[in-house]
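Here the complex is missing one protein chain, while the rest keep their positions.
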Amino acid sequence: MTPTLTRAKSRSAASHQSPRMARWRGPLVAWAFLAPALVLFLYFKFIPMITGLVMSFQEIRYIDTTWVGFDNYAAILSDDAFLTAIWHSAVLAIGTTVGSLLLGFCFALLIEGPAKYLWFIRTAAFLPVVTTMAAVAEVWRIMYYPGDTGLLNTILGWVALGPQPFLASEDTSLLSIMGMSIWRGTPYDMMVFLAGLVGIDRTLYEASAVDGASVWRRLRHITLPALRPVFWILFTLAAIRGLRVFVEVYVLTNGGPNGSSEVLMTLIYKLGFQSGELGIASAGGIVLFAATLVLTVGVQLMRRRQAA
Amino acid sequence: MKFDSALGLEMRRGPLAVLFKIVIYAGMVLIFAGPLFGLLVSAFNKTLDPTSFSFWPDEFTLDNFVQAGNRNVYLYLFNSFVVVGFGLLLQVLVSVFAAYSLARKKFKGMSLVMLIMLATMMLPEEIIAIPLSLVLADMPLLNVNLIGTYAGMILPVGAWGFSILVMTEFMKEVPVELEESARLDGAGELRTFFTIILPLCRPALGVIGVFGFTMIWDQYLLPLIVAPESDMWTLPIALRSLRGDEEVGLGVLLAATLLALLPSIIAFLAFQKQFMRGLTSGAVKG
């Protein structure tokens, strides 16, 4: 916050306008720059969201839509399937986030450096991130084929492991989806870490090397603290995304077998579009939105406290 | 002593270290790029096993792509390009403007705006799809119908919280002194922005360019609700339809999947040079 303040001060000192003009000039310019984004958000996010909020209190029918108060919320919150889906979503979000962060960090350390050939490896490793989810999930669905002929089962066969059911079993379906999500999330985290690593002041390492600090100490005392903001960004983004996973699950298992991988979004989607219960689906969506908001604000507050 | 890597691992040389590195690197390439390579080969393969990928074509064929053409996949590809082209341009512009404001200005309500940005990222799209279609069919105050227009697919992706946040974080790093000196030279707000700030943010532009491309390319529900008929579809919708289509086989689906993957990969490779150059010359930030 402090640099911003000094910036603001020096700016007003620099401009040769009356102090009063300068006082409202700054905010006006700021809002003008923000305007395009805010207008687009208003139209395409907030107005639909408010409409969705209204729908969550209604039973939607073509001819006579009726106001049902909190009935939809009562229906969704007392639905066992919804509660199970929350649990599945949370497990998937946490597993994917932690897995991707850890692996991404390790890989980032391994392939960091200016060497030319590293570019090739980074590029190749980064491919999963820029690929269309629907397409990638299709690829993994085939790789996860549960028979002995499936690609991953063939590989398991080489190391003398029996064929796994992957998506076909209630016990492993969620884990298998997590595996794919980690595969797709790791290179992204890795890349952001790499960008963060570049920003670390190298003279600190030289100093610590002179002091004879071990690799582990360098990691703990220089690298990790310097990457803290990066961790927060990644964590927040992952939490937001994690709870909303949809395409992965939809393409891979569609929530099965026997609901063992049903997550919030697939459940809500089915309610809204296949069963035609738009009101209940909207209520579920609002609950999800509120939960994510609370979670994210919580993370932000923690971040502030840590920074302070 | 020179430190190339963050942990100084570069200092170790010798046959074992080299071998270790080769194994690690090869493993990484295999894990992350291997599945996509399998897709590439399978899409050109004649005899397909629905249970596994082939990593070497038994019989090379373009049949799958010809059949994909019969299903209008190339039209969907074209639509995807139109949407991603204009959508990305708009998104990047909107993002840098908003980020400039958030990173360099101080004003009342800034935390609220940041929260709004975050909130937009939390909205489950599947929930707002139906309400969004109502907005698009009759824009409040404007009374314009965007259903059935490319604009209907482009404008809603014009502002993306993620892009704005990434850009904001980067812009905070740009040293204030440059901006100040420009201002002392009498440069206006926009000129300072375009000549000083933006060029310094080039690495970030690479980042939001690549992710923006993928995000727009990935859009599924939005083009679905905007397109009145299949002639305005984009590739992700077509993928879903082909998947359930019992008249065509897996080959066509894989061919379309490949077509859906390639452009974002190519876009990544194109932006990546700038992205990487920015990274390695990242000393500006140190």
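Each chain carries a letter (A and B) given by its place in the written order, and its residues are counted from 1.
In this section, a contact is a pair of C-beta atoms (placed from the backbone, for glycine too) under 8 Å apart; a residue touches a chain by one contact, two chains touch by 3 or more.
The criterion applied here is as follows: contacts and distances are computed from a predicted model.
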From the options "CoA-transferase", "Membrane protein", "DNA 3'-5' helicase" or "Sugar ABC transporter substrate-binding protein", the chain left out of the display has the UniProt protein name "Sugar ABC transporter substrate-binding protein"
From the listed residues A:G95, A:P146 or A:G242, report the one that touches the chain absent from this view.
A:P146
Applying the definition given at the start, please give the residues of chain A touching the unseen chain.
17, 21, 25, 28-29, 32-33, 35-36, 60-64, 145-150, 163, 165, 167-170, 253-259, 270, 272-276, 278
In the complete complex, the non-displayed chain touches which residues of chain B?
48-51, 70-72, 82-83, 85-86, 89-90, 93-94, 97, 129-131, 133-134, 137, 146, 148-152, 154-155, 158, 188-190, 221, 224-225, 228-233, 237, 240-250
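One rule holds in what follows: only the chains that are shown with their structure count from here on.
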Quick one: report the Å distance separating chain A from chain B, using the average Cα coordinate of each chain.
15
Can you check the complex and tell me which residues of chain A touch chain B?
3-8, 10-11, 14-15, 26-27, 29-34, 36-38, 40-41, 43-45, 47-49, 51-52, 55, 107, 109-115, 117, 119, 121-136, 138-140, 142-143, 145, 147, 149-151, 154, 183, 186-187, 194-195, 197-202, 205-206, 209, 215, 218-219, 223, 229, 233, 236-237, 240, 244, 246-247, 251, 265, 268-269, 272, 278, 281-282, 284-286, 288-289, 292-293, 296-297, 300
Which stretch or stretches of chain B touch chain A in the complex?
1, 3-10, 24-25, 28-29, 31-33, 35-36, 38-39, 49-53, 93-95, 97-98, 100-102, 104-108, 110, 113, 115-128, 130-132, 134-135, 139-140, 155-156, 158-159, 162, 164-165, 169, 173, 176, 179-180, 183-184, 189, 203, 207, 210, 213-214, 217-218, 220, 235-236, 239-240, 243, 253-254, 257-258, 260-261, 264-265, 267-269, 272, 276, 279-280, 282, 285-286
